[in-house]
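A single protein chain has been omitted; all remaining protein chains appear in their positions.
Moving on, here comes chain A:
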Amino acid sequence: MTNTLEIKQLSKQFQRNNILNDISFSLHKGEVLSIVGPSGSGKTTLLRILAGLEPPTGGSIVLSGKDITSQKANKRNISLVFQQPLLFPHMTVKENIEYGAKLVKKADKRKIHSLLEAIDLLEYQDYYPAEISGGQQQRVALARAMATEPAVILFDEPFSSLDPKLRKELRLWVRSFLEDRSITSIFVTHDTEEAMLMGDRIALFHDGRFQQIDESSTLYQTPANPFVANFLGGHIVLDEARYIPLRFCRLELPSDESFEKIEGMIKHRTFQHGQMIGHIHIHSLNQNISMPLSESNTQESVSLYLPGSEIRSFGGDAT
């Protein structure tokens, strides 16, 4: 399969700080890559470099077989959807969508009409951005990015300014929108759930490099290192080399197997999907975990029993 986008050893330095360290990855046609990582890890900088808004310090960007590393942003066939919709307030919904398409001479009336239909805003085409809701504005921003028919669309946390309900609705809508049209895209977020929902693969970004790029199931089953396991949650990291998935941890003493025992303090109790969740602090490992509790569990301190057969090494099988 031919790659739409190939990034080779991309690096970026601000003064003496390394923001990106020799990043390499590729995307094939129609693939959606979610990049997830803590705030301030350089995810947005990576997108800005791919879009051409900032130059890289080193490395190359190849789009559809052509090196575009030194190409200006307005000449690149890459679109970027920002955190805010950034619609032009003096233009109507339709004019906003047409803006980029006219510049690249791809403003076909039927295409604009079908995009308006796709975002379900045909009736609102003559409205100004101030007259439509936040979710509708973000949909217009997506249609505007689509109208230029880019080879790749980059999303920089496009739902972060929306309320949780709208965010849930819109990300499902965007996911199917991208899937239906086979649009190659990179989706940056700091929300792991959103990353899993949007991406075919997930890249965990930290310290200027990808800690692991895999499908979500692989990430959970075989995290590459303590950072991945900690960031995704669902594991107890025992040391630099070992971890155990939370689902194997027991609050009752197992009778039939060897185990390790660690002590924890229940800091909070919350409810999720009708199940009580205990938020436990493990002092010896300096970790916070969340796991289901039974209604009868009312104590402050708990003992966690970790079956030896389920303790695993990072990037490998069970020990």
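Here, contacts are C-beta pairs under 8 Å (C-beta built on N, C-alpha and C of every residue); 3 or more make two chains touch, one makes a residue touch a chain; residues count from 1.
Going forward, contacts and distances are computed from a predicted model.
Peer 1: For the chain that is missing from this picture, which UniProt protein name fits: "Acyl-CoA dehydrogenase", "HEAT repeat domain-containing protein", "Nitrite reductase (NADH) large subunit" or "ABC transporter permease subunit"?
Peer 2: Of the names offered in "Acyl-CoA dehydrogenase", "HEAT repeat domain-containing protein", "Nitrite reductase (NADH) large subunit" or "ABC transporter permease subunit", the absent chain's UniProt record gives "ABC transporter permease subunit".
Peer 1: Specify the residue from the set A:127, A:248 or A:305 that touches the hidden chain.
Peer 2: Of these options, the touching residue for the absent chain is A:127.
Peer 1: Of the residues listed, A:7, A:27, A:51 or A:293, which one is in contact with the missing chain?
Peer 2: A:51
Peer 1: From the listed residues A:26, A:60, A:84 or A:125, report the one that touches the chain absent from this view.
Peer 2: A:84
Peer 1: Touching residues of chain A against the unshown chain: what are they?
Peer 2: Residues in contact with the chain left out: 51-53, 73-75, 78-80, 82-84, 86, 88-92, 95, 99-100, 103-104, 127-128, 130-131, 144-145, 148.
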